[in-house]
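Beneath this line is the structure, given in structure tokens, with notes to follow.
Every protein chain but one is kept in place in this view of the complex.
On to subunit A.
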Amino acid sequence: MTQSVVVQVGQCGNQIGCCFWDLALREHAAVNQQGIYDEAISSFFRNVDTRVVGDGGSISKGKICSLKARAVLIDMEEGVVNEILQGPLRDVFDSKQLITDISGSGNNWAVGHKVFGSLYREQILEKLRKSAEHCDCLQCFFIIHSMGGGTGSGLGTFLLKVLEDEFPEVYRFVTSVYPSAEDDVITSPYNSILAMKELNEHADCVLPIDNQSLFDIISKIDLMVNSGKLGTTIKAKSLVTSSAGAVKKRHQKPFDAMNNIVANLLLNLTSSARFEGSLNMDLNEISMNLVPFPQLHYLVSSLTPLYTLADVNIPTRRLDQMFSDAFSKDHQLIRADPKHSLYLACALMVRGNVQVSDLRRNIERLKPSLRFISWNQEGWKTSLCSVPPVGHSHSLLALANNTCVKPTFMELRDRFTRLYKKKAHLHHYLQIEGMEESCFMEAVSSLSRLIEEYNQLDATKSMPVEDLPRLSIAM
């Protein structure tokens, strides 16, 4: 069994990260009733004897003593991290896992990347090495951050290069929250474009998330709950959207529910690697199957169900509904419509009491309405994990490598261009040592090249699928 380390950077990254750890603890508590420290828990948590001073307290087997998250928390302001450390999750984190500063990055990618990057490089390296040492077999770094700000965007992407150099064999999965069009940070287009270049070059796999999509999903659920459309047997409070029963009983803010969805995404992504099933899917398989060309590593995700049904013996029809939902544009975590774009590859990760015949039936049913690229007409990767998520009898996470990300990137480029043409706020960036206009130019070209790749693939959409002539053998 392998381990993963979560690196949460900036306000957004840390808030999502916090939700993630909360949910992970709840999930393992529900599954692992005997309190034995097993391999599944060890993928994200260390077992530590807190009576031992210093570093030697790790326990590899037996009863759970004290769980510590395999995480590194980075923020250039103290507010968010302090809140975490004073909240109910404080025991899960070690003070040695934090890197904080006071002044913040001022929503400036350059400050995050260049200034804090060089300032904290050694410290970051040291903390990462420490967390890697605690792992038997480190497989993956999960980086959580936002693209629109300064710390998450700048320092978060600076990290990627450090990870690539220092741990070249360990996968870098990045969960990036992209700014929506109505984002209140004016410089978010600059930050995002500059960060995109780093993601293009140094990430193995990126899961783009859009705040607007998350918000729409939450609103839809609230609407359904309030209008009573779900019926009297429906429990609206599921692990997905509600923090009821959570360690931190806080007054619910909209971001909480939104962050929970992203946290669930990460849990479901790793469930088949942590828990048993009839068809396992490890993290290295995600990259292997879903990334046909190194640059095209952006995966659109969708999660179902988003609410619970009290009825546990769900008849087949409802199960099939789950599959249909995964492909509807309302369930995607970014604003995208995969059904009407071109699929390069698609992964279905199912949890719970779902068997291979259910999978096959639904793939057969949905296939005709989806367009796959000519050389990957049956481009499905599937996995079955027997352990369902807390509060549901089954769930589905669909990851698609689909050209529907293109509009998001194009919009981002447009917003950038509008701002850049006016040279608005540019001086804040250029006054940072190491930043020049060429940095911006390079970042935009990198994005344009990516968009062009997607364009070329889209162009094949209307072409008939023909079999290529095979090798002819002279006998």
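By our rule, contacts are C-beta pairs under 8 Å (C-beta built on N, C-alpha and C of every residue); 3 or more make two chains touch, one makes a residue touch a chain; residues count from 1.
We adopt the following convention: contacts and distances are computed from a predicted model.
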Chain not displayed: protein name in its UniProt record ("EXOS2 protein", "Phosphatidylinositol glycan anchor biosynthesis, class S", "Tubulin delta chain" or "Aspartate aminotransferase"):
"Tubulin delta chain"
Considering the complete complex, of A:N32, A:S58, A:N284 or A:T408, the missing chain is touched by A:N284
Option touching the unshown chain, where A:K220, A:K367, A:H425 or A:K461 are the choices
A:K367
So which bits of subunit A touch the chain we can't see?
1-2, 39, 136-137, 139, 275-276, 278-280, 282, 284-285, 287-294, 344-345, 355-358, 360, 363-364, 367, 374-382, 384, 467-468, 470-473, 475
